[in-house]
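Following: one structure in structure tokens, then a few remarks.
We show some of the complex, not the whole, and keep each chain where it was.
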Amino acid sequence: MSTDPTSSIPRPDANGLVHGLTIEELKLLSTSCLEARALAYCPYSLFRVGASLLIHASSPTTASTTVISGANIENASYPVGTCAERTALGTAILQGHRLGSFKAIGVATDMDDFCSPCGMCRQFIREFCGNEVPVFMHNKSGEFRVLTVGELLPMSFGPEKLPPRE
Amino acid sequence: MSTDPTSSIPRPDANGLVHGLTIEELKLLSTSCLEARALAYCPYSLFRVGASLLIHASSPTTASTTVISGANIENASYPVGTCAERTALGTAILQGHRLGSFKAIGVATDMDDFCSPCGMCRQFIREFCGNEVPVFMHNKSGEFRVLTVGELLPMSFGPEKLPPRE
């Protein structure tokens, strides 16, 4: 199986962008989430998931990182495990990234079908990504479908709904 | 604050139904989720949420129950708590209800705004409700907006995506 997504990259727009990403950024995002699958700890499901976060150049970083990866981590008590998207975001938040830092999200599995984030991850993502951030959902061949955070979690329950803590 | 939703019930269709519910069913669903807020255990957020599930008449029941209620249950370790929708569904699944049992879902909070299920609950709901099931999202006055499960969690990661357990 090839993990090179190049052949499936859609035609860029007039500015040379695909959903706001340059071809180089898109290749980085895709390759990173496809490769991150190898880092998964999933002895219970045998279902590997990889995720990647593309960081805006202007965001705070503790390194010259422009992409951050994650993979699913399961637990003998299934509800205690976590997903690839949340693992990646956990690392990113710890590096100081917050709302406004993320330019795009990538997700990949070993399925023929395009795989989307679970609802719990959509909620976790929502805390740190605006509705316009694109999520690139790959199949095992590196092809992808794109929906934005706002499309994946319409009428979301986000931070602005909670009464402020005094 | 009135919790009587009657005044805000939209005009029924030609069959006398609102999103497939009779006016009596809708009143029961709305009143149940609004009242269920009083059962919440939420000392940390002080944010009460109530939920209700309308059961199809033909579904298995251990009683003559036609509606099942839930409320949020918080924990000193925030991630360990649970939401109103999952509490209600937990009780329902324990009574033997499964995919096909649920006719509608109601959610209510103390906010002026209409409140939707969080992403984690959308995922939990998705396991047991088809995309067509309507979710009635109330404000504190008992008015509501409606989106279906499929609209709340588009391109969902559901049971059909997992390789079967042999």
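Note that the chains are named A and B in the order they appear, and that numbering of residues resets to 1 at the start of each chain.
Here is the rule we go by: contacts are C-beta pairs under 8 Å (C-beta built on N, C-alpha and C of every residue); 3 or more make two chains touch, one makes a residue touch a chain.
Because the structure is predicted, anything quoted here is derived from the model rather than measured.
Shown are 2 identical chains; the number of copies across the whole complex in this structure file is 4.
Keep this in mind: only the chains that are shown with their structure count from here on.
These two copies of the sequence, chain A and chain B, are related by a rotation of 180 degrees on CA atoms, to the nearest 5. By the touch rule above, chain B contacts chain A in their complex via residues 45-47, 111, 113-124, 126, 137, 145, 147, 151-157, 161-163.
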